[in-house]
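The complex appears here minus one protein chain, its other protein chains still in place.
Chain IDs A, B and C follow the sequence of writing; residue 1 opens each chain.
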Amino acid sequence: MIKIGVVGGTGYTGVELLRLLARHPEANLVAITSRGDAGMPVCDMFPSLRGRVDLRFVTPQDAALDRCDVVFFATPNGIAMQQARELVDAGVRLIDLAADFRIRDVAEWEKWYGMKHASPELVAEAVYGLPERNRERIRSARILANPGCYPTAVQLGFLPLVESGVVDLSHLIADVKSGVSGAGRKAEVHTLFAEAADNFKAYAVAGHRHLPEIRQGLEAMAGQGVGLTFVPHLTPMIRGIHATLYARLSTDVNVQKLFEERYQDELFVDVLPTGSHPETRSVRASNLCRVAVHRPHGSDVVVVLSVIDNLVKGAAGQAVQCMNIMFELDESLGLDIVPVSP
Amino acid sequence: MIKIGVVGGTGYTGVELLRLLARHPEANLVAITSRGDAGMPVCDMFPSLRGRVDLRFVTPQDAALDRCDVVFFATPNGIAMQQARELVDAGVRLIDLAADFRIRDVAEWEKWYGMKHASPELVAEAVYGLPERNRERIRSARILANPGCYPTAVQLGFLPLVESGVVDLSHLIADVKSGVSGAGRKAEVHTLFAEAADNFKAYAVAGHRHLPEIRQGLEAMAGQGVGLTFVPHLTPMIRGIHATLYARLSTDVNVQKLFEERYQDELFVDVLPTGSHPETRSVRASNLCRVAVHRPHGSDVVVVLSVIDNLVKGAAGQAVQCMNIMFELDESLGLDIVPVSP
Amino acid sequence: MIKIGVVGGTGYTGVELLRLLARHPEANLVAITSRGDAGMPVCDMFPSLRGRVDLRFVTPQDAALDRCDVVFFATPNGIAMQQARELVDAGVRLIDLAADFRIRDVAEWEKWYGMKHASPELVAEAVYGLPERNRERIRSARILANPGCYPTAVQLGFLPLVESGVVDLSHLIADVKSGVSGAGRKAEVHTLFAEAADNFKAYAVAGHRHLPEIRQGLEAMAGQGVGLTFVPHLTPMIRGIHATLYARLSTDVNVQKLFEERYQDELFVDVLPTGSHPETRSVRASNLCRVAVHRPHGSDVVVVLSVIDNLVKGAAGQAVQCMNIMFELDESLGLDIVPVSP
Partner (left out) sequence: MIKIGVVGGTGYTGVELLRLLARHPEANLVAITSRGDAGMPVCDMFPSLRGRVDLRFVTPQDAALDRCDVVFFATPNGIAMQQARELVDAGVRLIDLAADFRIRDVAEWEKWYGMKHASPELVAEAVYGLPERNRERIRSARILANPGCYPTAVQLGFLPLVESGVVDLSHLIADVKSGVSGAGRKAEVHTLFAEAADNFKAYAVAGHRHLPEIRQGLEAMAGQGVGLTFVPHLTPMIRGIHATLYARLSTDVNVQKLFEERYQDELFVDVLPTGSHPETRSVRASNLCRVAVHRPHGSDVVVVLSVIDNLVKGAAGQAVQCMNIMFELDESLGLDIVPVSP
């Protein structure tokens, strides 16, 4: 059994992580911290976990995280970087669901996240936890930077095209739609039900924090710079991301075959048959990414549709998948979930 | 392994049953029938099942249901009763998720369901599959009448009060709210998104088919007649039933203790602490019923709040729970699901 | 033209009031105050008003409210009572959309609202703005206490039964469902989209602030005490209240006729034909209340279904209706809105 600590379990990625760990046969959840809610039973905050998680929130000091095998940070940005050095030195592996270790260029990170990085010397060794790209490096990671939700959907959608170099890399478009849980469990006006329901909008067209993360990932795949336009949108559903990706083919290629071959050994990426339109609910509550690839009217424009559950493959599920890899477990352990539909 | 057939797997109770059976360690799903869609892979209709259910729909004739151990009917009303005799005679046990065997009074059934009963002689031996009431009889049932969704939520909410005889039985009120999946996967105008979203309405105030089923259940608990007003409502959510139940206490009693004691050994009924308000999402995708009991302002009115997922405890999950009992398995096998929230 | 000031126009009742006043032919909106957002154009906060409301928010000091004919308070509870004396002395009439002047028993008010009343001497003269009960007194009101949303739906539903004395007044039940905008535009976790969508729950079963208001109204109609159980629920829609009301008839009476006669001269109360089920969307964005009355199975239980738009007849629309009455205008001026459906 793996001794697990969770820092900051009061947000949506936190409760989702608890949902998954509660059924994981090798997970021994020993502590969940919350500064503000220490002492409260976890299931008082999240009644869905009644009977499944018996812990109370504890303060970080009481959590004895240094005796864990792995600690998940389901915190806002800027927390994990402050505690990483101490944990790593104590031999504890760290999985950060926030953004602290995602961007290799520290100055770039500091620009987008508006704060000074507390452990810049650890950034270089952190492994970006997209198993479909970095499985081998994840195995031995001490610090795992779990990808963002938008970056997961977009990278998995572009990956076969960009790795193989068959598209014009200077002009990629990612038009992405997210459910509202992607904005987190913070009390804010714009994500109130009466604001977000029966409504649709784009946001952050001028620049979203996930843009440099996606670009970094695509450039690593391409081995060169890429030009990317990324427009995120808020759609009135709880969970789910739908990425609609546009690129121009520079080489005539069977894109369906390209996708099928690239993902044939991937447990959690499902390439749909030609002509398909994946729905976000077809992956709801599961760790799957389903993708479909189109060439409308036989033109040189390729359209990729990529869907994930932002809280699972886009956050907690991918983190558990990475944990499984890091601890040499079956990669799908605890992730054997049939999507909930309708 | 139990050899299982499913008749009529193209509705919401059908796909939910498949979701549950796909992960049930003792379930060997051998055939799913659909007259209209025979030949189609199940996962073409339900992409959420891709990779989990490899069967194609077959015609009833091709299904060889008589070689199954148990056959689930996830059909419209009036189908199971036509095939029951043959299956029972072949030694196959039958679990009907529709209403054919729920009402013991055949004339009453025929009045509410508007058709002639095809196997009236089998009605008497059918067992009503509410484990919290009938666990012993379920064990040996050949024909299991799986309760309706409203009846499950209402009966589990009233049960401790009615069994113990502490309320005025002549004037019970059940004000119940259902998600739209309760209306099934039929193409109908009133359940279109643009009709049912951002909208709330009562329906069938003059009389709903679940009324006689609930009344029969309550009268069995009470050992006498009851007066019940039942008003169902449609609420804009996919899954979930919330029953708000009103009764007048005829005896002063600690209702919280009454509920806790009655349900202390029940795996799937969770009595919340005093003062709680269960949410439907706290049971989403799980087989749980969560209940809370109130006496506002210390008056003689007792208010019970009871929530279930209509497709699980209100349909497919309860059917699997009954199957587990019928086949002497651990009652929670395949039902070990942490509710999906948010 | 009536010179109008609005205090606190940044919540949902505020923006709804602006929507209505923007098209009211006799409304001359001269000032909208907001302490926090002074200086901001109103339509920067509410883009739906672009081109319709050109004002900026001003501080209360800059608003010169004492030169208005009427001032609406679309504020949290406890604000209007502080400014009422000064405005009334300046000859300005006041319409409070909050609760400061709704409860005649000041001690009772202070208990439920948890604060000391700042103008207890004005409470007695305030008129409760339910036109269907108090039209004559509204005409001359200096202080108008605009009813709450739940109280409007419940009182209009019970009114014909309680005024006529045909039901058992000791045991009335109001099971009421509200859209999420009823909770206001405050940033709170429980009304986030990801919390409130696809979910249903009761709340405040032990006691809700609207209970004493409803009881006071019903007792005024009855001329005696009443016993009321009131259970509010949150339903995943933006606008709308659906009240399901239960009472026992003590006299055999034609309830349909009773309702039709009582409301025959009311512009904004629509009694539906026998057997109807009003939907909340049938009144969306309008000032209508639609009601239907049932006697299921011919029993002595009468069930009333009453729907309103909580932001219109339950708040801003009723306030404008009262203003029209107070200023001797056509009662429907500015309220000539066809409900928006779907």
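In the analysis below, a residue touches a chain if its C-beta (ideal position, glycine included) is under 8 Å from a C-beta of that chain, and two chains touch if they have at least 3 such contacts.
All values derive from a computational prediction rather than experimental measurement.
When the full complex is examined, the chain removed from view is found to touch A, B, C. In the complete complex, the hidden chain is touched by one of C:37, C:132, C:175 or C:198, namely C:198. Note on the undisplayed chain: of the listed residues A:35, A:111, A:139 or A:171, the one touching it is A:171.
Of the listed residues B:131, B:236 or B:296, the one in contact with the hidden chain in the full complex is B:236. Per the touch definition above, the residue from B:56, B:142, B:185 or B:297 contacting the chain not shown is B:185.
Hidden from this view is one chain, which touches chain C at 12, 15, 19, 22-23, 46-52, 181, 197-198, 238-239, 270, 272, 276, 278-279, 281-285, 290, 311, 336, 338-342.
Across the interface with the omitted chain, chain B contributes residues 12, 179-181, 183, 185-189, 191-198, 236-238. Interface residues of chain A with the unshown chain, by the touch rule above, are 171, 173, 175, 177, 179, 194-195, 197-203, 205-207, 227, 229-231, 233, 235-240, 242, 244, 246, 248, 275, 277-281, 284, 294, 296-297, 299, 301, 303, 305, 307, 342.
Operating definition for what follows: only the chains that are shown with their structure count from here on.
Among the inter-chain contacts, the highest number of C-beta pairs connects B-C.
Taking the mean of the C-alpha atoms as each chain's centre, chain B and chain C sit 39 Å apart.
Chain centres here are Cα means. That of chain A falls 45 Å from that of chain C.
Averaged C-alpha coordinates give centres for chain A and chain B that are 36 Å from one another. Annotation for chain C: residues touching 2 or more other chains are 179, 194-195, 197-198, 236-238.
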